Every structure is written in structure tokens, then in C-alpha cells.
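The chains shown are only part of the set, and none of them has been moved.
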Amino acid sequence: MSTQPTRDLEAFPNPNPERDYEIRFECPEFTTLCPKTGQPDFATLRIRYVPNELCVELKSLKLYLWAFRDEGHFHEAVTNRVLDDLLALLAPRRMTVVGEFNVRGGIRTVVEATFP
Amino acid sequence: MSTQPTRDLEAFPNPNPERDYEIRFECPEFTTLCPKTGQPDFATLRIRYVPNELCVELKSLKLYLWAFRDEGHFHEAVTNRVLDDLLALLAPRRMTVVGEFNVRGGIRTVVEATFP
Amino acid sequence: MSTQPTRDLEAFPNPNPERDYEIRFECPEFTTLCPKTGQPDFATLRIRYVPNELCVELKSLKLYLWAFRDEGHFHEAVTNRVLDDLLALLAPRRMTVVGEFNVRGGIRTVVEATFP
Amino acid sequence: MSTQPTRDLEAFPNPNPERDYEIRFECPEFTTLCPKTGQPDFATLRIRYVPNELCVELKSLKLYLWAFRDEGHFHEAVTNRVLDDLLALLAPRRMTVVGEFNVRGGIRTVVEATFP
């Protein structure tokens, strides 16, 4: 099984598609680079969704988040990007992605994006 | 009274069926095996329900949860399974089961399933 | 003034009956016996209500809760019992009783009953 | 400027009367006497309101709360009294007063009164 950073998110069939239920992930190990200064940014990502036909596979999610490590991303854009990528993969009934970014300039930033 | 793991959940008559009220259980000692790797998983299960004619007996709930100890279960499926088993036993007015699973791969997973 | 355990809850006239307002009690010193094993159970009772014409007197509430000390009660039934006794005394506009019972068999139980 | 306990609450014109916004005060230094026993009672008062034409001046609020120090007051009545006094002064759009009283007889009491 590959352990390289990758954008290839994997899904598996929802074992209980007849029921609306919620899956939540807390990912405190998300890091990117600041597109302006090139310096590292750190965040906790929180993802929650109600699956439709597909669920995201946990290990592929880990490798997907790892793939942002050496890229430059703004806080607002990267939170929406993760939401868009997961929506494209899963077509869930509902989904929210929250990015909680560490203090920069004495200010802590949180971005929360929701579908629909 | 038996103290072997068992799927035989027991119920007793709801002492106040004329009233909608809620019963909540917090079970921090839930453990199963990962179906892929065979390694132990650990979770806190939270169960809450509004009983109809029947309430679940506390000791039988403990033995029921114990019965998952040596079996392989995915996070999403086992949370729905506990909900299904309790719905079949109790036919409650409302019920929610939440599984809060320990960190794997730097990510913490929570699954929450509700009837109806 | 008596300081014996007693079921004689006392009430006093609501000083502000023209207004809906809420009174909340947190009672961490509630103890009964398990009806099956005879062993002590411990709970925090939380009571909140919107009074109508009457308020419950605090010291009589303390003595009333004390009266459960040497009696056997199931978690579900005793929580509803406290609600019923207070409803009979006060005829409040709204009332909730929550019993938070200590861990037994690795499981923590909470019962919450509400009128109406 | 006087620093004696006083019932003379002072108000100043709301700087933003065109907007509904909320002001909250947390006052952990509220003390009265028990009307039955004469012994001191202690509470944290929480006040929140949406001002209309007037806001309460902070120092006069401090002196007003101080004026209860040597008086006997029941928990339920004094919480409603503070609400009534502030309503009479400010005629706010909305207001809530919460009194969180220290443990007496093993029981903690909270009273919450709201206008309208």
C-alpha cells in the first residue's frame, strides 16, 4: 500500500445508504506554505458529512491532506478546495469543512465552508 | 447471572411509558479489531434514546458491547450495527448512537447515527 | 426546623408570577440503593422549572432528596419519581429533572424527564 | 464622583440606537444576606440586554449592586428585582438577568429572568 502524498482520494460503498448519518474527522496535522512568504502554516481541519452512496477511505484522506505540505495555499481558498475535492469524490448529502489556522500576527483565523 | 460476552440484549418494561423522556449511556470501554489489519480499535460509544414500551437492561448492554471485542468491524458499520440491534430490541421513539474512535493515522473519527 | 429526611416538600408563593422565569438546582449529593444488589448508587440531580404560583423551598428540597438515601430505586424510575413529586407540589409551567448516575459496569447513565 | 452604595443607576445615550446589538456584564462580586438566617449569600450576576435609547453606566451599576450588600433578599426575588430596576431605567429591547448563587445545603441555585 502506497504511503506517498497523493491527490488520489479513495472511496468505499456506504454500508448504510438507507439512513442519514454523520461521519466526522478531526485532522490536527494539516500544514501548508504561505503563498506570500513561503513560510509554513499549520491548521486543524475538521470534516463532517452525511454520506450518500460513498464514504471516504481514512488512509487515502491522510495521504491527500499530506499532499498540501509543500504547496502554497491561502486559508480561505484551501478550506474551500478541500470541500470541493471531497464533494467531487463523494457527492454527499451534506458536508462541512472547517480550517482552524494557528495564530499569525496575533490573530487566529478559522474558515468554515458548507454544502449545500 | 452470566458474565460472558453475549449478543442477548435484555429489556425491561418502561416504568413511565406515558411520558417522553431520554436515557443516555456513555460507554468508554468499547473495543473491536480493525477488519483490514486485525489490530485493536478503541472507542467511546454514546447511546441516547426515548423509550417506548421497553428499556435496555444495563448489564446486558455491557455484555453485548463486550461481544464485539474479538470481531473485526469498520467504524461506520459498527456504529450503525449497534443502532440497528437496539432498534430491533426496543422499538424506541427516538435513538442516537455515537462512536468516538481513537486517533489512527493522525485522524480522529466520529460516527453518529440517528433514528428516525 | 426539622432536619430529618422527609417527603414533605414545602412551597412558597412565587414572588413574580406575572413573569416566566427559570429556577435551576444542581444537587450533587443524591444517593439511593440499587434495588437488585442493595449497593449504594450516587447521582447528581439537576432540576429546572418555570414556576407558576409556587416555588419549592430549598431546605425542604434537601430533606426530600435525603429521604431516598435508604431506599431502593432504579435510575429511570427515580428520575421520573422526583419529577412527578415536584409536579404534584408546584404545578409549574415547565419542569425538567436530570439524573446523572455514577459509572456502573464501565457505563455512565443519564436520565432526563421533562414536563410538559 | 461618589463611591457609596446607591440605588441611583445612571444611563447614557446608546451610541448606536439604529442597530440591535447586545451588551453583557458578568458581576462575580454580588453578595446579600439571607432573609431567614441573616447570613451572607454570594452570587455571580450575569446581565445581558439589547439597548434601545439608553445604556447603563458601568460604575453606577457597580454601586447599585453594592447597595444589596447589607440587605436581606431571597434568590428568586432579588434576581427579578435587578431585572425590574434595569427595565425601569433603560426600557431595553430585550434583557436577561441570571443569578448564580453559591452552594447552600449541598445545592447550587440559579435563577434566570428575561424580558420580554
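By written order: A, B, C and D. Residues from 1 in each chain.
Operating definition for what follows: a contact is a pair of C-beta atoms (placed from the backbone, for glycine too) under 8 Å apart; a residue touches a chain by one contact, two chains touch by 3 or more.
The structure presented is a predicted model; accordingly, all values stated were derived computationally and were not measured.
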(message) Please give the number of copies in the complete assembly; 4 of them are in place here.
(response) 10
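The rule is short, and it goes like this: only the chains that are shown with their structure count from here on.
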(request) Compute the rotation angle for the C-alpha superposition of subunit B onto subunit C, expressed as a multiple of 5 degrees. (result) 70
(message) I'd like the Å distance between the centres of subunit B and subunit D, where a centre is the mean of that chain's Cα atoms.
(response) 46
(message) Suppose each chain is reduced to the average of its Cα coordinates; what separation in Å results between subunit C and subunit D?
(response) 28
(message) Where in subunit D do residues touch two or more of the other chains?
(response) none
(message) Testing understanding: with touching defined as stated, what is the shape of the graph linking the protein chains, line, ring, star, complete or other?
(response) line
(request) Name, in rising order, each residue of subunit C that touches subunit D in their complex. (result) 14-16, 19-29, 51, 55, 58-59, 61-62
(request) Note which residues of subunit C are touching subunit B in the complex, please. (result) 74, 76-77, 79-80, 104-115
